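Below you will find the structure I want to go over with you.
Heads up, one of the protein chains got dropped from this complex, but the rest are sitting where they should.
For subunit A:
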Amino acid sequence: MDFRRKSKARVERKPEYENLEQKYKHNVLLYRMPPTEDIKIHEFEDLALERLKVLRILEQAQAKSLRFLSDDWKEYVHDELSREGLKGYLRLCTNGGNTAANNASKHEFELQARRRDYISHFILRLAYCRTQELKSWFIAREMELFKYKFSAMTPAEIKQFLDLHNLNYVPLSAEQKNAVKDGLIESTVGQSVAKIEMLDFYKVPFTQVLDLVRSRRCYLKDGQAYVNTHDFISIVGTKQLEEIEHGLKSAQRLIREVETDERLFTLLKSLHTSYTGKDYTVGKDVKVPIESIDQLSKKSFPLCMRLCHEHLRTNHHLKYDGRMQYGLFLKGIGVTLEDAIRFWREELTKKMDPEKFAKSYQYNIEHNYGKKGSLKDYAPYSCAKVIQENVVQGSVNGCPFKYYDQSTLKQKLAAAGLGTAHIQDVAGLAAKHHYQLACAKYFQVTHDTNVEVAINHPNHYYLQSQELMGNRVEKKSHAGPPRKSTKGNVSGSQSTQDYSVYMNADDDDELWNIADDTQKTFESSTQKPAAKSTDIAWEDDLDLTAIDC
């Protein structure tokens, strides 16, 4: 993707209906060509976060050890998608290639969903190309999403999909099929003998269906795999995988240039750790008196915060990262600024000069409450952020289920009052890197409940605990559309400036080499209706020409 700053005005244009029809012809699409339209940076962020939610749902399903595409898996993903209001994805995932062409409004909804799906994939490539770890995560999730969508198609829809993507596979003739019939019947897994007689079979090099080969799910002869229409999920999956891997490589080559724009840089860089649920910026509803913290920390704090609290009480000290993590959490549960300053002063000045506290520490607290410096109201850390924290010797920030070795963790759990069997359960999940599940288990044990909780945010942990104990009822005001929290990272992106993001149709590699050829992009831009061009800041206009990623 090219984010070269453009010298010419760019106008936002709402994609037209028939235009969409042409571009996004099917619910399931291979992400081959980069998108070719203008989008604003708001939408850029929106689309990215929306897709991220979807991918995280898939991640959760996996963390719950649900077998991919099993009924349980589908039910879980389906429920979560509708709970999060991701109707577009839900439609794409469950409707196969069946379009609602006879219902205009439904059809347009579907087309919009396709568009969001398509563009957001390319945006996330930019965010996920930077490290091997991110790439692996992204590829695994994207392949799940793709296969989920693909699996909903009927054989006829699959054929349509193949035609659309110029994937020309010719089924075996009756004679050819007959010659390998025994092998097909013996080795085609997942289909009854009667079905096998009926189905069309295709002969492809075994390297195109490695997952079928690996698990001995198809007939194999002389290096050729014999697969049926239903197995195209495997063939096309391989193609999609190659496409994404290649795309990530290209994205990686371009990322430095893209990041010359600071807003995009911050957005893309923090995307994976950004929190997609409620942001808990301020505990608006309830004021929590600081005197109750000792009590609350034992019952309602997640282990990460409980340890911060205990460390502070015992050592009267907490390193910067710990103060940030814990301080913002306290703010989130409803500790007022005044209480917070009092609380930190009391503790910290047991070991330091009150003057030093007033000079450098108090400032930080006020800063976190948005009263100093950037005047930005900082959001408490989500689990994703806490888990990603860099934990150094002697600090107590980060996720204890991640950073403690097994024996230390078990000690801490024992100190928190857990019995041996429970300690084993919790520590066992942590050992398998299921930190949030370990935390959820810890929640269940400490609350003596079987209620299934999903832990994504320490402040949510706190709220669930309080609700469970009847201390608090969830306010209706939270039921509205979840707010995006990355505004904390992307400063200014919510402003009224009109940043237009342009994606060019000519998407060849070579376009990257003709960076100076601005004439071309100029021409394509001037052909667009210039309805709303006055309020555009010229230098802020971005050119996302030729996204080859």
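The rule we apply is simple: a residue touches a chain if its C-beta (ideal position, glycine included) is under 8 Å from a C-beta of that chain, and two chains touch if they have at least 3 such contacts; residues count from 1.
Just so we're on the same page, contacts and distances are computed from a predicted model.
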Tell me the UniProt protein name of the chain this structure doesn't show, selecting from "Trm112p-domain-containing protein", "DNA primase", "Cytoplasmic tRNA 2-thiolation protein 1" or "NEDD8-activating enzyme E1 catalytic subunit". "DNA primase"
Identified contact with the non-displayed chain, of A:Ser82, A:Ser136, A:Thr207 or A:Ser360: A:Thr207
Touch criterion as defined above, residue of A:Gln132, A:Ser215 or A:Thr314 at the omitted chain: A:Ser215
Kindly note down the residues of subunit A that lie in touch with the hidden chain. 182-183, 185-187, 189, 206-207, 210-211, 213-216, 219-224
